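Here's a structure for you.
Missing here: one protein chain of the complex. Every other protein chain is in place.
Up next is subunit A:
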Amino acid sequence: MTIAPIETTVLGPIDEIPFGEGRTYAVGPDMIAVFRLRDGSLRAVSAVCPHKGGPLADGQIDNKVVVCPLHLYAWDLATGCSQSGQPPINVYPVRVDDGHIILGD
């Protein structure tokens, strides 16, 4: 599990992300996919699939994993670990504060 350090950043209103979907945000040089789970919590991971560069924010999720839309490899949203033998992805701390998505601690 790799929790990457990141500067605390307000990404935008939580309403930008529908339940069960993800959206990509550019934060400095990093591209980060933020997912809003159906239980209301948020997860943030690196936006680029380490396999072939697929856009993870376009993948389908449940409360545990994201499935890359290109070749259907899956990663654990909480730990970043692959479930199918691929390299891990970065995970970032993320939370909702007063209707806004806050990335970082």
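One rule holds in what follows: a residue touches a chain if its C-beta (ideal position, glycine included) is under 8 Å from a C-beta of that chain, and two chains touch if they have at least 3 such contacts; residues count from 1.
Criterion: contacts and distances are computed from a predicted model.
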| item | value |
| --- | --- |
| Name under which UniProt lists the unshown chain, selected from "Glutathione import ATP-binding protein GsiA", "Electron transfer flavoprotein beta subunit", "Amino acid ABC transporter permease" or "assimilatory sulfite reductase (ferredoxin)" | "assimilatory sulfite reductase (ferredoxin)" |
| Residue in contact with the excluded chain [from A:Leu42, A:Ala57, A:Ile89 or A:Leu103] | A:Ala57 |
| Contact residue for the chain not shown (choose from A:Ile6, A:Val65, A:Ile89 or A:Leu103) | A:Val65 |
| In subunit A, positions touching the absent partner | 15-26, 31, 33, 38, 47-48, 52-67, 69-74, 83-85 |
